[in-house]
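As you look at this complex, bear in mind that one protein chain is not there, while each of the others sits in place.
By written order: A, B, C, D and E. Residues from 1 in each chain.
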Amino acid sequence: MSATAPFSRPSGRAPDELRAIRITRGFTKHAEGSVLVEFGDTRVLCTASVENRAPGFLRGKSEGWVTGEYGMLPRATHTRNDREAARGKQGGRTLEIQRLIGRSLRACVDRRLLGERTITLDCDVLQADGGTRTAAITGAYVALVDAVQGLLSRGDLKRDPVFGAVAAVSVGIYRGVPVLDLDYAEDSDCDTDMNVVMNDGGGFIELQGTAEGHAFRRDELDALTALAEAGIAQLVTLQREALGR
Amino acid sequence: MSATAPFSRPSGRAPDELRAIRITRGFTKHAEGSVLVEFGDTRVLCTASVENRAPGFLRGKSEGWVTGEYGMLPRATHTRNDREAARGKQGGRTLEIQRLIGRSLRACVDRRLLGERTITLDCDVLQADGGTRTAAITGAYVALVDAVQGLLSRGDLKRDPVFGAVAAVSVGIYRGVPVLDLDYAEDSDCDTDMNVVMNDGGGFIELQGTAEGHAFRRDELDALTALAEAGIAQLVTLQREALGR
Amino acid sequence: MSATAPFSRPSGRAPDELRAIRITRGFTKHAEGSVLVEFGDTRVLCTASVENRAPGFLRGKSEGWVTGEYGMLPRATHTRNDREAARGKQGGRTLEIQRLIGRSLRACVDRRLLGERTITLDCDVLQADGGTRTAAITGAYVALVDAVQGLLSRGDLKRDPVFGAVAAVSVGIYRGVPVLDLDYAEDSDCDTDMNVVMNDGGGFIELQGTAEGHAFRRDELDALTALAEAGIAQLVTLQREALGR
Amino acid sequence: MSATAPFSRPSGRAPDELRAIRITRGFTKHAEGSVLVEFGDTRVLCTASVENRAPGFLRGKSEGWVTGEYGMLPRATHTRNDREAARGKQGGRTLEIQRLIGRSLRACVDRRLLGERTITLDCDVLQADGGTRTAAITGAYVALVDAVQGLLSRGDLKRDPVFGAVAAVSVGIYRGVPVLDLDYAEDSDCDTDMNVVMNDGGGFIELQGTAEGHAFRRDELDALTALAEAGIAQLVTLQREALGR
Amino acid sequence: MSATAPFSRPSGRAPDELRAIRITRGFTKHAEGSVLVEFGDTRVLCTASVENRAPGFLRGKSEGWVTGEYGMLPRATHTRNDREAARGKQGGRTLEIQRLIGRSLRACVDRRLLGERTITLDCDVLQADGGTRTAAITGAYVALVDAVQGLLSRGDLKRDPVFGAVAAVSVGIYRGVPVLDLDYAEDSDCDTDMNVVMNDGGGFIELQGTAEGHAFRRDELDALTALAEAGIAQLVTLQREALGR
Partner (left out) sequence: MSATAPFSRPSGRAPDELRAIRITRGFTKHAEGSVLVEFGDTRVLCTASVENRAPGFLRGKSEGWVTGEYGMLPRATHTRNDREAARGKQGGRTLEIQRLIGRSLRACVDRRLLGERTITLDCDVLQADGGTRTAAITGAYVALVDAVQGLLSRGDLKRDPVFGAVAAVSVGIYRGVPVLDLDYAEDSDCDTDMNVVMNDGGGFIELQGTAEGHAFRRDELDALTALAEAGIAQLVTLQREALGR
């Protein structure tokens, strides 16, 4: 960026501006929770499935489990990716993301109150334009709440095991400027990329920063986390509105 | 069915009545063709991806290839199915369906005119309510046409390699009565299930009938194929309308 | 085919003529049923293995299961195929065929009478010359009867769970003429290929037709199913003779 | 064995007596060499397939390769074994045997004279009664010779790359007595089991001895190798007769 | 921790104290770089292997690649873990760590200067006591330098493609107190766990923080990154000493 050229993002957004966020509940009919979450052109279908038993490693411990799975349709992206089912294994990126989704959502669930149940959050990317994992976490939270509300309303649960809210957003340094909620054009051309998961109390649940180009400094880290905090506060409000709370 | 009880389908449809069919083009933005096809509550996303090379077994033969892949989101169904990518292989049913999709669509493509290209038709079921494979074929045809029209309009192809149209529907014998376009409630409780793929000239491309309960007779076969012919004629009309032809 | 040239099949057979069929019981000694079935040069070893427990999904339901597996020796064919065990997975064609074998044979078994048992029909192609799946089904029926007769004669079963007979044959349109029981030379050069499974009462159990070249018409479908009916009637007679009935 | 009871083998054979050996050439029609070898009730189909290129690691070195593959039909044995293709991998025993087959046969081939070709020896056990690997090697040699004779007679090879002969037999200590060519009844109840591969010059190619019960002594090793020498001399004669030499 | 009990770490270390660090070069003889790195009882063997070609996706781009692989011996841990090679796939944790190792080391390599070469950093844990991934990165850097020095001294490289140094350490909040370089006793009982990778200029390369118990606040993040900075400065000094610089 030349010294005189004014900074601009490919999308024309302000540095601290989220993309248009849409959260559509009840997107499909079979799942206990089913949410289409859109961060601009990134569209992820998040379903929550309840199973009345805990996984083997928890059997008999009177607590439940929340786990995530992640997938991308082969042509969610600019060029087609091989189907992981056809290749016969999930790639490292997929496993990394689904582990992140599971850890993030477990951070707002009291697993003793959940009882011997498993809730699986399937996050499938229908269309990708950057930030699929943060959109997935943000949407999966809403699907999780819907599934749990169903258990409560049917009397299967007495007390709500979900406490607080969890949302996620990416931040990064694009052409020297810290920006919020990177789209693909920015993501593929930025120096530092950070995914931040926080709760509605402003606490950090996950922080994953990677220097793609040069290493980032402490002051940049501070600027990025501040951007993320503000963005996540907005996302939490949008989650609440979607849930009619 | 007792002799006096009037026959009725769970959906209230007439025996020769299709479900509400919707074909939405341009459902996602990256693929050369992207169609959401709905047969009632069955919703399948069909994308067509063009790659400028033929598969290995055709290299140097101056012809192209059209192939299909099929998947079902884990919670497209009443209860969650394991993710095939996580299990590490595609099941027999999946392989059978994607082989059927590929064969069906190749039946309307002149592969020499296509040149050394591969078109992959990814059919991913977002929500299942019976008849996913026939919906997939019907939708994939529209996605294929869109992808080929793009090649023609950019001058990458001189002549249209797609001839005629291909559509598919299921028929079956439900409580003794031949019916068209089975939904899940019928499919899981019928005696004979048949998937029929035809072209717009009334020719059969694939015919796969299975006696689930008792074996079916020649006259039942005739009634089923007649129902399928009428249904496919309607589907071809709907494909044409969706394509603005 | 020029208009004046008289039609002839590569083998010199009449259009409605089966290949020489041989059914040899007791081909190997360990299996409860062991049949070598030959349709001309196609040779398939079909064994029936009885296990005294039902598969997991039927446990406790007081019924049994009949399933099929299919394989081809690497050099059963003109050129060697990779061994599926070495490649680490069964191909789509194999899975499709073994699912067909299982469904076909279950159509003549009362699974409640079978009790909590599993009968596995292994169909291994020693030499291939077209029609391996239909030969497999025809031979597997005989192996199944032998295995069940053993259970009856030892008193393990009180009543025969096998009702009727099941046999299969391929039909197709070769150079414009409907023909019965295609060999490899015809199979690799025909327009339409159909596999038909029927019972001894003339009922259809499976019908799988594929247009390889041009789509087939209703009258061609009728001619093909008529050929298949006649062929299967002969096969059922040969099965009976082999079983000494 | 009590001191007074006379020793007898389950089959009634003398300790140094082979089972009835049969070598049937041309058992199937597609392979360049196809041999059914029988050691008593053990029956192995050995085919030799010629491919006109060397494997990758030999490309450009002007020499060929001879390799073996081994499989057992699921019901070749007393109780059914899972199909390796269905399990998705070959077991350790299978890999061990096919490595042995390949090494053994390479010991009688001048790979430079073979030129850039691969000969694959597929050994598939149709019926098992002990000694399948040694039968496989003995039969594979005959299939190999047939395949190479075909290359010579068509002028594809100028000089015969096969030198000498290779055969194999098992020996073991059964109830304290060294015996030749163990069948299943002996194999499953012996103290020491040894597989010996030799050439027609009396040289050892492979020697694999395993103490199943107690460790074996030097004098037992000597007795076993002497038995094997005598047995292999007979097998080489039978191979020659089968080849009409 | 009760308000009056003085804080103490299981190892007795001060909160900002590293474990005893040992870096042993030339631990094995075949690799171009071979380093045993010890962080207390955590022992990781890091080898650098140079291959004179770039991976497929870089072919012809005149640049090289640096990649990492990670493994743990089955009994490196308190209880035995299944061998990943036997299970048939690498777990999500393994893939996540080896992706981190690769990204971290690429951050100090000019891949154009490296030329069309691949350097693979294999990090195998011989004994685990917490912090294996950070020890691996710290040791892999030294192995990488040794491998590159070899290329320079043989004249295969003209200019050193390694710039700066990279090291890593874990930090976490143990019983309310931020501590440096967690061992297993702390790691399995802490609230927040963070892995930090930095260069010798104090820039962040990777930052991965996870709230295991309650979410962490901004001031805790600041304390943790400050601890990490100080620890990594010491590790960089130890790397330099090990390299004799």
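One rule holds for everything that comes next: a contact is a pair of C-beta atoms (placed from the backbone, for glycine too) under 8 Å apart; a residue touches a chain by one contact, two chains touch by 3 or more.
Only a predicted model underlies this, so the values are computations on that prediction, with no experimental measurement involved.
Chemist: Looking at the whole complex, which visible chains does the left-out chain touch?
Modeler: Among the chains that are shown, those touched by the missing chain are D, E.
Chemist: Of the residues listed, D:Arg25, D:Lys89 or D:Arg175, which one is in contact with the missing chain?
Modeler: Per the contact definition at the top, the residue touching the missing chain is D:Lys89.
Chemist: Tell me which stretches of subunit E touch the chain missing from the display.
Modeler: Looking at subunit E, the ones touching the missing chain are residues 28-31, 34, 41, 43, 45, 47, 49, 51, 69, 71, 73-80, 83-86, 88-90, 94, 120, 122, 124, 126-128.
Chemist: In the complete complex, which positions of subunit D touch the hidden chain?
Modeler: Listed in rising order, the touching residues are 89, 91-93, 95-96, 98-99, 103, 107, 194, 198-199, 201-211, 214-218, 221, 225.
Convention: only the chains that are shown with their structure count from here on.
Chemist: If you average the CA coordinates per chain, which chain's centre is most distant from that of subunit D?
Modeler: A
Chemist: Just curious, how far off is subunit C from subunit A if you go by their C-alpha centres, in Å?
Modeler: Result: the chain centres lie 51 Å from each other.
Chemist: Find every residue in subunit E that makes contact with two or more other chains and list them.
Modeler: Correct list: 89.
Chemist: By the document's touch rule, what are all the touching chain pairs in this structure?
Modeler: All touching pairs, sorted by chain label, are A-B, A-E, B-C, C-D.
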